[in-house]
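The structure under discussion appears below in the form of structure tokens.
Let's turn to chain A:
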Amino acid sequence: MEFSVSLEDRIKLDTHLNSNAKLIGITGPSGAGKSSLLRALAGFERNAQVTVNWHLPQANISEPKIGLVFQQPMLFPHLTVKGNLALAQQYASANAASYAQVIKGCEITHLLDKPIQALSGGEGQRVAIARALLNGPNVLLLDESLSALDIGLRHRVLAFITQLTMQLPMKCIWVSHDLQDLARYSDVMLIIEDQGLSYAGAAQDALYYLNNNSSQEHVFGVLQGCVIFPKELDRHSAPISGVPPHLPDDNNDVGVQEGVGVQESVGVQTGDGTASGLLDGYLCVDVLGHTLYAEAARGGDAVVPPANGDAIKLVITANEVSIDTATNTAATTMSIVNALPCTISEIKRDGLMGNASTSALVLLDVTPKESGKQSQILYARVSQLSLTRLNLRKGMRVVARFKMLRV
Partner candidate 1 sequence: MDERASLVVYRQILCCVKVCLWAFFALGVSANVSAKEKLRVAVAANFAAPLKAIAEEFTHSTDVDVVITVSSSGTLFAQIMHGAAFDVFLSADTARVKALIEAGRVSTSDVEPYAVGQLAFVSRSAPITVKELLSRNNDVLSLNSYKLAIANPKLAPYGEAAKEVLEGHARWNNMRQHIVMGKNVLQTYQFYRTGNVDSAFVAYSLVKDEPNVDIVSPRLYSPIVQSLAILIAPATAQDTHFSQDTHFAEDTHKKLDSQARQRQLAEYFVNYLLSKKVQQKIEGWGYKPVSSLSASKE
Partner candidate 2 sequence: MTEALTPQAWQAIWLTLKLALITSLLLMVVATPLAWVLSNWQHKTKPFVLSILALPLVLPPTVLGFYLLVAFSPQSTLGGAWVSITGHPLAFSFEGLVLGSLIYSLPFALQPLYSGFTQLDRRYLEVAQTLGLTSFQRFFKVVLPLCKAPAIVAFGLSFAHTVGEFGVVLMIGGNIPGETQVLSIALYEQVEALQYQDAHALSLCLLIFSFLLLTGLYRFSGKGALGWNLASR
């Protein structure tokens, strides 16, 4: 996907992105030009020069339909919620999602007859997103359109949008300040600063850039893995949904990658050593060959539960991660279930603004089970006390331990 946008004094960027990216997250400080970028892409800025090659799945779309949702819902006050949605449907393109699906996915069933003035901020935003979706855009632009939703709703709506990007010829570009959301739900991320592009790339790489270049209080890492079910409890006999855990490069024509480790019984190990299989509500995730456990959040009704082999991203804040110098990952004497073998790649002692702080940030390289695979980065926040006590040094092999995650 080639992007070239230029609007004097507001934004200028030129970049190439992975054509298979469906969700493109954008972040950056206020006033950096993010909204200008979206507006230019939507065609609202007459003075902007915009050249984009969207690489949409269906090549016969001559001019892609671009939908834009502002931070303010901008719902037409003279119509009810239903009226707004009906208007969008009236002018919808052929590849719009179904009415029922969108209503369920955005969780607005109970709002349909309400007048616009009676909606709260979050309700309004959901209706606005639903309206845009019903219109069947090829590219959906969201300018901080989820800011008024609480965290659970945000995740459900983003999961729903993610699913739609798989089902329909639709891509989504969304602006947010919430890095965790962005890490979780973006395929690629753009960091816009000072009317220009500071970084463009995969989410975890963008995060790495951010963590290194700005003082982040809440550092977190992103691990990419895929969902696995132990063979005994494989509920889905249907083939996998077809998205590989790593996006293939434009040059490699890597096809669909089968889920890793389906044949082996990688189940939960209980105390007596028997594989008991997956307990309801928990997910197994394979990251670099290691098994992690996560609690599956109650997804919205419209979201299809993850299937075997689905790619998934795990967001782990540095505060959650502890370092164990005992290198036996399989040890089960602790209630902390997740363990990953890592190598310490860097230790950052400085606190904010150069003041000495009581904790340090340790960058860990997760060691893949099979050699040859690319490692991933994890962050751990460790007290200075522990640093000295455990004598943590660069290059040391340790085990990162963290509790069950919520996805």
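Picked so that all candidates are chains of the complex that A comes from, given by their letters.
Points worth noting:
In this text, contacts are C-beta pairs under 8 Å (C-beta built on N, C-alpha and C of every residue); 3 or more make two chains touch, one makes a residue touch a chain; residues count from 1.
All values derive from a computational prediction rather than experimental measurement.
One chain among 1 or 2 touches chain A in this complex, and its number is 2. Within the complex formed with candidate 2, the residues of chain A that make contact are 42-44, 65-68, 70, 72-78, 87-88, 91-93, 116-117, 119, 121, 124, 131-132, 135, 137.
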